[in-house]
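Removed: one protein chain of the complex. Kept in place: all other protein chains.
Entry: subunit A
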Amino acid sequence: MRLFEIAAFAVRGLTANKMRSGLTTLGILIGVASVILLIAVGNGASSAVQQSIAGLGTNILTISPQRAQPGSTVKPLTTADAAALVGPDSPDVKYASPVVSAQATAGYGTTSYAISQFIGSDPRYFDTTNSAVAQGNLFSDNDVQQARKVVVIGATVATQLFPGTDPVGKSMLVNNIPFTVIGVLAAKGSSGLQDADDMAVAPLTTTQNALTGYGSLSQIVVQARSADALPNAQAQVTTILNGRHKVTQTADYRILSQDQLLTARTATTETFTVLLASVAAISLLVGGIGITNIMLVTVTERIREIGIRKAVGAPRSSILGQFLIEATLLSLFGGFLGVAAGVIGSRFTIAGIQPVLVPSSVLLAFAVSALIGLFFGSYPASRAAKLRPIEALRHE
(Lines give C-alpha, C1' and ligand atoms only; values in the text may rest on other atoms or scores of the structure.)
Protein backbone atom coordinates (compact mmCIF):
# COMPACT_ATOMS: atom_id res chain seq x y z
CA MET A 1 0.00 0.00 0.00
CA ARG A 2 1.37 3.33 -0.96
CA LEU A 3 1.87 6.51 0.97
CA PHE A 4 0.18 8.48 -1.78
CA GLU A 5 -3.16 6.75 -1.20
CA ILE A 6 -2.95 7.34 2.55
CA ALA A 7 -2.14 11.00 1.94
CA ALA A 8 -5.18 11.20 -0.36
CA PHE A 9 -7.37 9.85 2.47
CA ALA A 10 -5.87 12.47 4.78
CA VAL A 11 -6.58 15.31 2.35
CA ARG A 12 -10.16 14.07 1.93
CA GLY A 13 -10.52 14.00 5.71
CA LEU A 14 -9.33 17.61 5.99
CA THR A 15 -11.46 18.98 3.18
CA ALA A 16 -14.54 17.26 4.63
CA ASN A 17 -14.55 19.88 7.38
CA LYS A 18 -13.03 23.00 5.86
CA MET A 19 -14.14 25.42 8.57
CA ARG A 20 -12.52 23.40 11.33
CA SER A 21 -9.35 22.73 9.36
CA GLY A 22 -9.13 26.44 8.53
CA LEU A 23 -9.43 27.56 12.13
CA THR A 24 -6.85 25.03 13.30
CA THR A 25 -4.51 26.23 10.57
CA LEU A 26 -5.07 29.79 11.78
CA GLY A 27 -3.68 28.85 15.20
CA ILE A 28 -0.42 27.67 13.67
CA LEU A 29 -0.39 30.57 11.22
CA ILE A 30 -0.51 33.11 14.04
CA GLY A 31 2.16 31.23 15.99
CA VAL A 32 4.60 30.98 13.11
CA ALA A 33 3.97 34.52 11.88
CA SER A 34 4.50 35.99 15.33
CA VAL A 35 7.73 34.04 15.87
CA ILE A 36 9.14 35.31 12.60
CA LEU A 37 7.84 38.84 13.02
CA LEU A 38 8.80 39.37 16.66
CA ILE A 39 12.30 38.01 16.11
CA ALA A 40 12.59 40.36 13.14
CA VAL A 41 11.44 43.30 15.29
CA GLY A 42 13.94 42.42 18.02
CA ASN A 43 16.66 42.05 15.45
CA GLY A 44 15.68 45.35 13.84
CA ALA A 45 15.84 47.14 17.18
CA SER A 46 19.27 45.72 17.98
CA SER A 47 20.73 46.59 14.60
CA ALA A 48 19.39 50.15 14.94
CA VAL A 49 21.08 50.44 18.34
CA GLN A 50 24.31 49.06 16.94
CA GLN A 51 24.24 51.53 14.09
CA SER A 52 23.68 54.49 16.37
CA ILE A 53 26.50 53.44 18.67
CA ALA A 54 28.83 52.66 15.80
CA GLY A 55 28.18 56.27 14.69
CA LEU A 56 29.91 57.48 17.82
CA GLY A 57 33.31 56.50 16.53
CA THR A 58 35.81 54.08 17.95
CA ASN A 59 38.00 56.56 19.85
CA ILE A 60 35.38 57.89 22.26
CA LEU A 61 35.14 57.46 26.03
CA THR A 62 32.04 58.54 27.89
CA ILE A 63 32.44 59.45 31.55
CA SER A 64 29.28 59.68 33.61
CA PRO A 65 28.70 60.12 37.34
CA GLN A 66 28.11 56.92 39.29
CA ARG A 67 24.99 56.60 41.40
CA ALA A 68 25.73 57.10 45.12
CA GLN A 69 26.54 53.87 46.97
CA PRO A 70 25.60 53.58 50.67
CA GLY A 71 28.52 54.78 52.82
CA SER A 72 30.31 56.71 50.09
CA THR A 73 29.98 60.21 48.75
CA VAL A 74 29.75 61.15 45.13
CA LYS A 75 31.58 64.17 43.88
CA PRO A 76 29.91 65.74 40.86
CA LEU A 77 31.67 65.83 37.53
CA THR A 78 32.53 69.42 36.86
CA THR A 79 33.71 71.63 34.02
CA ALA A 80 37.02 71.82 35.87
CA ASP A 81 37.28 67.99 35.71
CA ALA A 82 36.76 68.18 31.97
CA ALA A 83 39.41 70.87 31.60
CA ALA A 84 41.87 68.87 33.75
CA LEU A 85 41.59 65.87 31.46
CA VAL A 86 43.43 67.69 28.69
CA GLY A 87 47.04 68.40 29.56
CA PRO A 88 50.59 67.04 29.78
CA ASP A 89 49.50 64.21 32.13
CA SER A 90 47.22 62.81 29.48
CA PRO A 91 49.07 62.83 26.17
CA ASP A 92 46.60 60.46 24.53
CA VAL A 93 43.53 62.58 25.20
CA LYS A 94 42.75 64.83 22.27
CA TYR A 95 40.01 66.78 23.96
CA ALA A 96 37.23 66.41 26.52
CA SER A 97 33.79 67.95 26.10
CA PRO A 98 31.66 68.63 29.16
CA VAL A 99 28.01 67.79 28.53
CA VAL A 100 24.86 68.78 30.40
CA SER A 101 21.43 67.72 29.35
CA ALA A 102 17.87 68.48 30.35
CA GLN A 103 14.34 68.31 29.09
CA ALA A 104 13.01 71.59 27.84
CA THR A 105 9.85 73.01 26.38
CA ALA A 106 10.40 75.05 23.26
CA GLY A 107 7.96 77.47 21.72
CA TYR A 108 7.73 79.29 18.43
CA GLY A 109 4.75 81.46 17.65
CA THR A 110 1.75 79.56 18.98
CA THR A 111 3.41 76.16 18.70
CA SER A 112 5.08 74.54 21.65
CA TYR A 113 7.03 71.29 21.78
CA ALA A 114 8.74 69.29 24.54
CA ILE A 115 12.29 68.50 23.46
CA SER A 116 13.36 65.25 25.11
CA GLN A 117 17.07 66.10 25.12
CA PHE A 118 18.33 69.66 25.38
CA ILE A 119 22.09 69.39 25.43
CA GLY A 120 24.69 71.91 26.45
CA SER A 121 28.28 71.33 25.32
CA ASP A 122 31.11 72.74 23.23
CA PRO A 123 31.60 72.56 19.43
CA ARG A 124 33.62 69.29 19.68
CA TYR A 125 30.43 67.57 20.75
CA PHE A 126 29.21 67.61 17.14
CA ASP A 127 32.38 65.96 16.02
CA THR A 128 32.33 63.19 18.62
CA THR A 129 28.69 62.33 18.03
CA ASN A 130 29.03 62.40 14.23
CA SER A 131 26.44 65.13 13.91
CA ALA A 132 26.41 66.88 10.57
CA VAL A 133 24.69 70.18 9.95
CA ALA A 134 21.97 70.22 7.31
CA GLN A 135 21.11 73.93 7.30
CA GLY A 136 22.81 76.97 8.83
CA ASN A 137 25.89 76.66 11.05
CA LEU A 138 27.12 75.10 14.27
CA PHE A 139 28.10 77.32 17.18
CA SER A 140 31.73 78.16 17.91
CA ASP A 141 34.03 78.29 20.96
CA ASN A 142 33.45 82.03 20.96
CA ASP A 143 29.72 81.45 21.35
CA VAL A 144 30.47 79.21 24.36
CA GLN A 145 32.76 81.84 25.96
CA GLN A 146 30.26 84.63 25.41
CA ALA A 147 27.33 82.41 26.49
CA ARG A 148 25.38 83.46 23.41
CA LYS A 149 21.80 82.29 23.28
CA VAL A 150 22.12 80.29 20.10
CA VAL A 151 20.90 76.74 19.45
CA VAL A 152 21.28 73.99 16.87
CA ILE A 153 18.17 71.83 16.61
CA GLY A 154 17.54 68.23 15.54
CA ALA A 155 15.40 67.30 12.55
CA THR A 156 12.36 66.25 14.63
CA VAL A 157 12.37 69.53 16.55
CA ALA A 158 12.63 71.43 13.25
CA THR A 159 9.58 69.70 11.73
CA GLN A 160 7.55 69.99 14.92
CA LEU A 161 8.22 73.65 15.69
CA PHE A 162 8.82 75.10 12.24
CA PRO A 163 6.58 73.22 9.84
CA GLY A 164 7.01 74.64 6.36
CA THR A 165 9.42 77.38 7.34
CA ASP A 166 13.19 77.68 7.50
CA PRO A 167 14.12 77.66 11.21
CA VAL A 168 17.54 79.25 10.70
CA GLY A 169 17.62 82.77 12.08
CA LYS A 170 14.29 82.40 13.87
CA SER A 171 14.02 83.01 17.58
CA MET A 172 12.51 80.24 19.67
CA LEU A 173 11.64 80.25 23.35
CA VAL A 174 13.27 77.58 25.51
CA ASN A 175 11.65 77.60 28.95
CA ASN A 176 10.63 81.20 28.09
CA ILE A 177 14.20 82.28 27.26
CA PRO A 178 14.70 83.35 23.65
CA PHE A 179 17.32 81.37 21.69
CA THR A 180 18.31 82.05 18.09
CA VAL A 181 18.29 78.96 15.88
CA ILE A 182 21.54 78.98 13.93
CA GLY A 183 21.47 75.48 12.44
CA VAL A 184 19.56 72.28 11.87
CA LEU A 185 21.25 68.88 12.17
CA ALA A 186 20.92 66.20 9.51
CA ALA A 187 18.37 63.50 10.43
CA LYS A 188 19.86 60.39 12.07
CA GLY A 189 16.68 58.37 12.37
CA SER A 190 15.31 56.38 15.22
CA SER A 191 17.77 54.39 17.30
CA GLY A 192 15.29 51.73 18.16
CA LEU A 193 13.80 52.89 21.41
CA GLN A 194 14.27 56.64 21.15
CA ASP A 195 14.24 59.30 18.48
CA ALA A 196 17.82 60.54 17.99
CA ASP A 197 16.53 63.65 16.21
CA ASP A 198 14.38 64.83 19.09
CA MET A 199 17.13 67.05 20.50
CA ALA A 200 18.72 70.48 20.49
CA VAL A 201 22.29 71.53 21.28
CA ALA A 202 23.30 74.90 22.76
CA PRO A 203 26.59 76.19 24.18
CA LEU A 204 27.41 74.71 27.60
CA THR A 205 27.55 78.03 29.35
CA THR A 206 24.22 79.19 27.94
CA THR A 207 22.51 75.93 28.87
CA GLN A 208 23.86 76.05 32.42
CA ASN A 209 22.70 79.66 32.72
CA ALA A 210 19.26 79.07 31.37
CA LEU A 211 18.36 75.49 32.24
CA THR A 212 20.55 73.23 34.31
CA GLY A 213 22.48 75.44 36.67
CA TYR A 214 26.15 74.91 37.51
CA GLY A 215 25.88 71.53 39.28
CA SER A 216 27.11 68.18 38.07
CA LEU A 217 27.73 67.49 34.40
CA SER A 218 25.72 64.69 32.82
CA GLN A 219 28.73 63.43 30.93
CA ILE A 220 32.24 64.19 29.86
CA VAL A 221 32.89 62.95 26.35
CA VAL A 222 36.59 62.26 25.81
CA GLN A 223 38.10 61.82 22.40
CA ALA A 224 41.40 59.88 22.25
CA ARG A 225 44.05 60.69 19.66
CA SER A 226 43.28 57.44 17.86
CA ALA A 227 41.39 54.19 18.35
CA ASP A 228 44.67 52.45 19.29
CA ALA A 229 45.38 55.06 21.97
CA LEU A 230 42.02 54.45 23.62
CA PRO A 231 43.25 52.06 26.38
CA ASN A 232 46.05 54.48 27.29
CA ALA A 233 43.67 57.42 27.27
CA GLN A 234 41.30 55.51 29.54
CA ALA A 235 44.13 54.80 32.00
CA GLN A 236 45.24 58.46 32.01
CA VAL A 237 41.68 59.69 32.51
CA THR A 238 41.20 57.25 35.38
CA THR A 239 44.40 58.41 37.10
CA ILE A 240 43.50 62.11 36.80
CA LEU A 241 39.90 61.66 37.96
CA ASN A 242 40.89 59.36 40.84
CA GLY A 243 43.30 62.05 42.00
CA ARG A 244 40.79 64.88 41.70
CA HIS A 245 37.96 62.90 43.34
CA LYS A 246 40.25 61.32 45.97
CA VAL A 247 38.99 57.86 45.10
CA THR A 248 40.23 55.14 47.45
CA GLN A 249 38.07 52.14 46.74
CA THR A 250 35.23 52.38 44.26
CA ALA A 251 35.16 55.19 41.76
CA ASP A 252 32.28 57.66 41.87
CA TYR A 253 32.16 57.86 38.07
CA ARG A 254 32.27 55.34 35.32
CA ILE A 255 33.97 55.26 31.99
CA LEU A 256 32.35 53.53 29.05
CA SER A 257 34.05 53.00 25.74
CA GLN A 258 32.04 52.59 22.59
CA ASP A 259 32.72 48.84 22.74
CA GLN A 260 31.36 48.55 26.25
CA LEU A 261 28.39 50.68 25.36
CA LEU A 262 27.72 48.44 22.38
CA THR A 263 27.98 45.31 24.52
CA ALA A 264 25.65 46.72 27.14
CA ARG A 265 23.06 47.92 24.67
CA THR A 266 23.26 44.73 22.59
CA ALA A 267 22.69 42.66 25.71
CA THR A 268 19.59 44.72 26.43
CA THR A 269 18.15 44.28 22.98
CA GLU A 270 19.01 40.59 23.02
CA THR A 271 16.99 40.17 26.20
CA PHE A 272 14.23 42.08 24.45
CA THR A 273 14.41 39.72 21.44
CA VAL A 274 14.41 36.60 23.61
CA LEU A 275 11.39 37.93 25.48
CA LEU A 276 9.50 38.60 22.26
CA ALA A 277 10.47 35.22 20.83
CA SER A 278 9.30 33.37 23.93
CA VAL A 279 5.91 35.05 23.78
CA ALA A 280 5.69 34.00 20.14
CA ALA A 281 6.84 30.47 20.95
CA ILE A 282 4.05 30.18 23.49
CA SER A 283 1.50 31.12 20.87
CA LEU A 284 2.99 28.44 18.60
CA LEU A 285 2.66 25.93 21.43
CA VAL A 286 -0.96 26.92 21.94
CA GLY A 287 -1.49 26.41 18.21
CA GLY A 288 0.02 22.93 18.56
CA ILE A 289 -2.30 22.06 21.42
CA GLY A 290 -5.12 23.26 19.17
CA ILE A 291 -4.07 20.61 16.67
CA THR A 292 -4.14 17.88 19.31
CA ASN A 293 -7.56 19.05 20.38
CA ILE A 294 -8.99 19.09 16.87
CA MET A 295 -7.40 15.77 15.95
CA LEU A 296 -8.86 14.17 19.09
CA VAL A 297 -12.28 15.49 18.12
CA THR A 298 -11.76 14.27 14.56
CA VAL A 299 -10.73 10.81 15.71
CA THR A 300 -13.68 10.53 18.10
CA GLU A 301 -16.05 11.71 15.41
CA ARG A 302 -14.69 9.24 12.90
CA ILE A 303 -14.32 6.17 15.12
CA ARG A 304 -16.92 4.42 12.99
CA GLU A 305 -15.06 5.26 9.81
CA ILE A 306 -11.88 3.92 11.39
CA GLY A 307 -13.78 0.73 12.27
CA ILE A 308 -14.96 0.36 8.67
CA ARG A 309 -11.44 0.86 7.35
CA LYS A 310 -10.12 -1.74 9.79
CA ALA A 311 -12.92 -4.16 8.89
CA VAL A 312 -11.91 -4.07 5.22
CA GLY A 313 -8.31 -4.73 6.18
CA ALA A 314 -6.59 -1.41 6.94
CA PRO A 315 -3.45 -2.17 8.98
CA ARG A 316 -2.60 -0.09 12.04
CA SER A 317 0.20 1.68 10.23
CA SER A 318 -2.11 3.06 7.56
CA ILE A 319 -4.60 4.44 10.10
CA LEU A 320 -1.73 5.95 12.08
CA GLY A 321 -0.29 7.37 8.88
CA GLN A 322 -3.59 8.85 7.74
CA PHE A 323 -4.17 10.80 10.94
CA LEU A 324 -0.52 11.82 11.31
CA ILE A 325 -0.56 13.16 7.78
CA GLU A 326 -3.78 15.03 8.51
CA ALA A 327 -2.20 16.71 11.54
CA THR A 328 1.06 17.43 9.73
CA LEU A 329 -0.73 18.88 6.71
CA LEU A 330 -2.69 21.18 9.01
CA SER A 331 0.44 22.47 10.68
CA LEU A 332 2.54 22.60 7.50
CA PHE A 333 -0.15 24.57 5.72
CA GLY A 334 -0.47 26.87 8.74
CA GLY A 335 3.31 27.16 8.86
CA PHE A 336 3.50 28.04 5.19
CA LEU A 337 0.86 30.76 5.50
CA GLY A 338 2.51 31.93 8.72
CA VAL A 339 5.87 32.34 6.96
CA ALA A 340 4.13 34.32 4.22
CA ALA A 341 2.37 36.52 6.80
CA GLY A 342 5.59 36.99 8.78
CA VAL A 343 7.64 37.94 5.72
CA ILE A 344 5.00 40.36 4.47
CA GLY A 345 4.49 41.81 7.96
CA SER A 346 8.22 42.45 8.40
CA ARG A 347 8.14 44.88 5.48
CA PHE A 348 6.20 47.36 7.59
CA THR A 349 7.61 49.53 10.34
CA ILE A 350 6.32 48.28 13.69
CA ALA A 351 6.35 50.57 16.74
CA GLY A 352 8.99 52.75 15.09
CA ILE A 353 11.25 49.80 14.37
CA GLN A 354 12.04 48.52 10.91
CA PRO A 355 12.06 44.72 11.37
CA VAL A 356 15.06 42.86 9.96
CA LEU A 357 14.14 39.34 8.86
CA VAL A 358 16.36 36.57 10.26
CA PRO A 359 16.43 33.80 7.59
CA SER A 360 17.20 31.12 10.16
CA SER A 361 14.09 32.08 12.17
CA VAL A 362 11.95 31.55 9.06
CA LEU A 363 13.43 28.10 8.52
CA LEU A 364 13.19 27.28 12.21
CA ALA A 365 9.56 28.38 12.53
CA PHE A 366 8.61 26.38 9.45
CA ALA A 367 10.45 23.25 10.60
CA VAL A 368 8.99 23.56 14.08
CA SER A 369 5.50 23.86 12.64
CA ALA A 370 6.00 20.63 10.71
CA LEU A 371 7.29 18.88 13.83
CA ILE A 372 4.36 20.26 15.83
CA GLY A 373 2.00 18.41 13.51
CA LEU A 374 3.89 15.17 14.03
CA PHE A 375 4.27 15.65 17.76
CA PHE A 376 0.81 16.91 18.64
CA GLY A 377 -0.86 14.65 16.08
CA SER A 378 0.84 11.47 17.27
CA TYR A 379 -1.30 10.99 20.36
CA PRO A 380 -4.69 11.23 18.61
CA ALA A 381 -3.35 9.21 15.65
CA SER A 382 -2.06 6.39 17.83
CA ARG A 383 -5.36 6.38 19.67
CA ALA A 384 -7.12 5.92 16.35
CA ALA A 385 -4.73 3.19 15.24
CA LYS A 386 -5.08 1.23 18.49
CA LEU A 387 -8.87 1.02 18.32
CA ARG A 388 -10.17 -2.56 18.16
CA PRO A 389 -12.22 -2.97 14.98
CA ILE A 390 -15.31 -4.38 16.65
CA GLU A 391 -15.36 -1.63 19.30
CA ALA A 392 -14.88 1.05 16.68
CA LEU A 393 -17.74 -0.35 14.61
CA ARG A 394 -20.08 -0.47 17.59
CA HIS A 395 -19.36 3.16 18.41
CA GLU A 396 -22.35 5.41 17.80
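The rule is simple: contacts are C-beta pairs under 8 Å (C-beta built on N, C-alpha and C of every residue); 3 or more make two chains touch, one makes a residue touch a chain; residues count from 1.
Rule of thumb we're sticking to: contacts and distances are computed from a predicted model.
UniProt lists the omitted chain of the complex under the protein name "ABC transporter ATP-binding protein" (options: "ABC transporter ATP-binding protein", "Indolepyruvate oxidoreductase subunit beta family protein", "Thiazole synthase" or "Sarcosine oxidase subunit delta"). When the omitted chain is restored, the residue from A:Asp127, A:Glu270 or A:Glu305 that touches it is A:Glu305. Taking the complete complex into account, A:Gly313 is the one of A:Pro88, A:Gly169, A:Gly313 or A:Pro359 that touches the chain left out.
For subunit A, the residues touching the chain absent from view are 1-2, 5, 12, 16, 304-305, 307-318, 388-390, 393.
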